[in-house]
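I have placed the structure first, in the form of C-alpha cells, so that the comments after it can refer back to it.
Yeah, one chain of the complex is gone here, protein chain that is, but the others are all in their spots.
Labels for the chains are A, B and C, by order of writing; each one numbers its residues from 1.
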Amino acid sequence: MAFYSCCLIISPKILVISSYLVNGDTLNLYEYMGKDIFRRYGIPVPDSYVVEKESDLRKFERPSVVKSQILLGGRGKSGGIKFAKNQKELEDGVRELLGSKIRGLSVTKVLIEDMLNIKHEYYVSISLNRSERSPFIIASSSGGVEIESVPKEKIFTRKIDPLLGYSDYVGREAVKFMGLDSKLGSQFKAILSKLYTVFNEEDCELVEINPLVETADGRLIAADAKVIMDSDSMFRHKDINVVDPEKTPLELEAQSKGYAFVELDGDIGVIANGAGLTMATMDALTLHKGKPRNFLDLGGTDSVDIVVEAFELVLKANPKSILVNIFGGVTKADTVANGIVAAKEKFNITKPIVVRLSGVHEDEAREILKRNGIEPFSMMMPAIEQVVKRTGEIE
Amino acid sequence: MAFYSCCLIISPKILVISSYLVNGDTLNLYEYMGKDIFRRYGIPVPDSYVVEKESDLRKFERPSVVKSQILLGGRGKSGGIKFAKNQKELEDGVRELLGSKIRGLSVTKVLIEDMLNIKHEYYVSISLNRSERSPFIIASSSGGVEIESVPKEKIFTRKIDPLLGYSDYVGREAVKFMGLDSKLGSQFKAILSKLYTVFNEEDCELVEINPLVETADGRLIAADAKVIMDSDSMFRHKDINVVDPEKTPLELEAQSKGYAFVELDGDIGVIANGAGLTMATMDALTLHKGKPRNFLDLGGTDSVDIVVEAFELVLKANPKSILVNIFGGVTKADTVANGIVAAKEKFNITKPIVVRLSGVHEDEAREILKRNGIEPFSMMMPAIEQVVKRTGEIE
Amino acid sequence: MSVLVNKNTRVIVQGITGHQGAFHAGEMLKFGTKLVGGTSPGKGGTMFQNDVPIFDSVADAMSQNPDATMISVAAPFVRDAAFEAIDQGIKIVYILTEHVPFHDTMEIVHEASHRGITVLGPNGPGITVPGQCKIGIMPNQIFRNGDVAVASRSGTLTYEIVYSITHAGFGESVVIGLGGDPVVGLTFVDVLKMFEKDEATKKIVLVGEIGGNNEERAAEYIKAHVSKKVVAYITGRSAPPGKRMGHAGAIIEKGVGTAESKIKAFESAGVPVAEYPVNVPDLLK
Partner (left out) sequence: MSVLVNKNTRVIVQGITGHQGAFHAGEMLKFGTKLVGGTSPGKGGTMFQNDVPIFDSVADAMSQNPDATMISVAAPFVRDAAFEAIDQGIKIVYILTEHVPFHDTMEIVHEASHRGITVLGPNGPGITVPGQCKIGIMPNQIFRNGDVAVASRSGTLTYEIVYSITHAGFGESVVIGLGGDPVVGLTFVDVLKMFEKDEATKKIVLVGEIGGNNEERAAEYIKAHVSKKVVAYITGRSAPPGKRMGHAGAIIEKGVGTAESKIKAFESAGVPVAEYPVNVPDLLK
C-alpha cells in the first residue's frame, strides 16, 4: 500500500483514516454536481434536471439546452451540447448524446437545463495560486471563452489572504474593473462572495463559472460550473464520492489500492520508490529512447506484499519488460528484493526484469536476487541502458 | 437621536441600519434561550420546556427541576429553583415561582427540566479578555459555584487567537489540567469546541456553562447556560429580540429612542455630551455631595429636537433640578441652548435648570439663554456647586 | 519628531462623502492636515471641496501614497473598510465609527498587529499633533503647541481637559483618543512607550475611565519604564456596577474595572490623580 507515496511508513491507524483518500489526485466534479453545490450556497443557476436514461426525460415545457456531462473543455464545439426548442428536438438531443462518445469520453448523463436569454457572458473563478499560496480571484467581462484567450488587460486578478478571507472591497474592485453597473455589480459581488465560501468550505482547488450569463432581463446566472476539489480533504467531505473519469480502469484499480499510478503508452513497466525518483527513472528511459508503460511509485514501505501487488498492477498493463529502481531508505532494498522474487514466482514472470538497488540493505538485496537468477545494478544508468536494450530485442 | 453616543453625527442611511441597535448595552439571554442556542450547536442540554402560565404545564413524567427564568446569579439560594419528584411537587413549584418576585425580579417564565443524576460539577466559559483583545477560555473541575470563589490553581485559562480560532490542542490542554479521563475528556473537548463556535458565530461576550454536569452514567450535560451577546452585533442576528430585564422602564424607553441613559437614585437630573464628560459630571456632583438622578449622554448632535427629547426623558425621572453640561464641538453650544429654551417652554419647567456651556458657538448660546432668563456658566465647577446648592434648598 | 503623525503625514478618509466623513474631512483641512484623498464607491473621479480627489477604492487611492486613513463608514461595514486599508498596507488606521462589533475589532486589531499597522479606535476622537496634523474629530480650536502628551479613552471629556490645559498656559505635543470600546487598537501602555520616546513630550496626561484594566497595566508600566511626569484623571467614580455608562467599554463587572482600583494603581505608581477635570493643569505645574 502506498498512501504515502513519497517516503513514509504507514501506521495501521493512519491507514484507517486514509482509506477513502485517493492518491494526490484531483477531484473534478461534473457540471451538474458543481451546480448542486452552487444551488446549496445560493449561487443562481438555471433550473435543470439530470437524465441518465430516456425514461428520465420530462415533457418539453420551455426551450432547453441538452448538455452532455463530461469533463472536457469546449464540449460545445465537440458537439456535446444541443439546443431544444420543442419536444422533438429535446428527445433527439438526448437520444443523440446519451451513450455517445465525445473525444473518447462516454456520455452517461445529460443535463436538461432552461435555455437562457443571453445578453452578455462574463467569467469568474477562484483557484489556488501556488506561488502566493493563496486563493486567487480571476474575473473578466469577456466570458464564454477560455480565459487564456482573453487579453490580459481585460482580466481582473486578486490574491486573497486565506486568514482574512474574502471581504466585500475585493468585489467592489472587481466590479469597477469589469465596468458593471450597480444592479449587475451587486449581483456579481453576492455571487463572488458565495463562490469564495464554496472554494473555502468545500476545499476546492478551482471553482469556475464560465460563462456567468447576464440575461436579457438583467439577472446574473451561472450557466456552467467547474468545481475541482482537493482529494486530500475528503475526510471532511464524506458525502462526496466521485470517480475521476479521466482515469483508466487500471489507474482506478491502483488508486483503490492506494498506489500513485499513471498509465502511459510505452512498453517498459516501471516500479520505483518516491515520486521524484520514479519520474527521474521515466525521464532517463525516455532520453534513452525507451518508452515507459507506467508510473508506479512504491512509496515508503517495509512490506513484501506491497511489492508483489505492485508487480501485479504493472503486469496487468502488459509491458514488454519491467524496470525496478530503488534507492533504499525507509523502503529497504532487501524487502524489495524479496518482493521481486516472490512476484516472479507467483505470477510466473518470464519477461525481462531489470533491477537497480542501492542504499539501505543493498548487500543483502543483491545476495537475494543473485540467488534467484537476477543480477542487479547498483547504479541507475546501466540499468536504464540494459532495460532499453533488452526491450528493443523483444519482438 | 443618539445612537452614536460619543461624538458622531448620524447620517440618515446609518439610522436605518442601526434602528434595532441598543446603545452599547449588554444582551443577557435567559437560560432557556441560551440552552436553545446550545441545542442548535449540538451542546448537550437536559430535555426541557418553558411554562408561562399554569396551563402550559404538562403531566409529570420524570423527576424535574422547576427553574425561574430570571437573570440573577445564585437563583437557587434565593429560592428560584424547586425540585419536583411527583405531579404535586411539580404543580406546587410552578405555582410558587410563576408570578413571584425574586430579589426584586418578576418571574414570568419557568423552565421545567429533567432532573440530572449529578456525579460531579465542572465549570467552563469563554469570554472576551479585554487586555488580550482575545477570546479567553476558563475551565475548572470545581463547578457549580461562582468561579471567583475557586482557588486559582484549580482554574485553567487560555487565550485564543481570534484569527486562528479554537483548535483541538487547547481542549487537550484543558482536559489534562482538569484531570478528565479519556471518555469525559473527549466529551469535554467536543463541548468546548462547540462553545467556541457559539461564542464566535453568535457574537458573544460570554458563554458560560456552570455547572457542566457529569451524570452518574458518565455523560457531560450543560445544566445551566449563560449567554451574553454583543448588542452592537445585532445587525447580524436579526432573530434575537431581547429586552434586558435589568433595565428600568425609563431606561428601556431611552434605549428605544437611542439614548445612553442610566437611572440612578439621586435627585439631580444630568444632561451632558459624551460618555466621559457625562460620567465626569456625575463624579463631580457626587464629590460635592450632590446626587445624580441619571446618566444621559446627549451624544454628538446638531438637532434641537434631540435636546428637547432628552429633557422629556430626564423630567420623567422626576428630579429636583437639572444640570446641563456641554462642551461644544460637533454638538454646538447654541443648538443646545435653543433646545433648553424650547424644552423649558414645552414642558413648562419650573425646577431649577443649571447650565454650563463651553466650546463651539459658546457666545451665541450664552446670548440665547440670557435672553430667556438663564445665566449659563462657562466653567464646569461653578455650575456643579450651583446646582448642588440650589437642589439642597428645595424641600 | 512627533508621535505617530506629523505635518508630512498623508491622510485619506474612507467614506468621505458621508455626512460625518465630509464634515470632519473639512475640519481636518481647516486644521492643516495633509488630506490627500478620500474614498466613496461609485464616486471615484469626483472631488471633495474642489481640492481632494475621491476614489472608488483604497486600492485606487494608493496612487496618493497615504500614510494614514480615517474610516468613517457605518458599523456593519467597518470590518470590510479596515481590511481594505490593511490589505493595502496603510500604516495608521483610525476608526471613527461607534458600535463596531468587538469580534470584528478583535480580528482587525490582530491582523494589523501582525503587519505592523497601528489601529486607533474604534469609537475614539482620533489623534492630533497641534500645528501639524489632526486625524479625527477633535475641535480645532482647543489646542496649543506644547510639551504635554494626552491619551484618553473619551471624546468630549478629552476636549474639556485639553482645553483646560491650554487655558492654563500649557500646550500639547500630541493628543490621542484610544476609543471607548472594550477592544481598541492602542492601550495606555502602547502610547506611554511612544510618549517616553518622543522628544517633544515632557509631561503626560492619561484620562482613564471605569472598565477593564488598561489603567492598572499602565500604572505598572509607568513604575518600571516611564521617566517623564505623568498625571491622570479617572472618570466613573460614581458609576454603579453592572451598568454601561455610554461607552461600551465603561462598565464595572464583578468588581473589576472600578475607579477606586485605577486611582489606587496610579497613586501607588506615583501618578497624581486629579479630582476634577479642571484640576489636571494644577497637577502639571
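We take it that a contact is a pair of C-beta atoms (placed from the backbone, for glycine too) under 8 Å apart; a residue touches a chain by one contact, two chains touch by 3 or more.
This is a predicted model, so every value here is computed, not measured.
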From A:278, A:321, A:338 or A:386, residue that would touch the chain that is not displayed: A:278
Candidates A:114, A:232 or A:312 - the one touching the absent chain: A:232
Residue among A:78, A:142, A:186 or A:200 that touches the chain left out of view: A:200
Candidates B:118, B:163, B:315 or B:381 - the one touching the absent chain: B:163
Interface residues of chain B (partner: the chain not displayed): 161, 163-164, 167-169, 172-173, 176, 182
Absent chain, residues of chain A that touch it: 3-14, 17-18, 21, 23-26, 128, 130-131, 133-135, 148, 161-163, 200, 203, 205, 230, 232-233, 235-236, 246, 260, 262, 264, 272-280, 282-287, 292, 295, 297, 327-330, 358-360, 379-381
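As a convention for this text, only the chains that are shown with their structure count from here on.
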Separation of mean Cα positions, chain C and chain A [Å, integer]: 54
Between chain A and chain B, centroid-to-centroid distance (C-alpha), Å: 55
Chain centre separation (chain B, chain C; CA means) in Å: 26
Contacts with two or more other chains, residues of chain B listed in rising order: 163
Multi-chain contact sites of chain C, meaning residues that touch two or more partners: 111
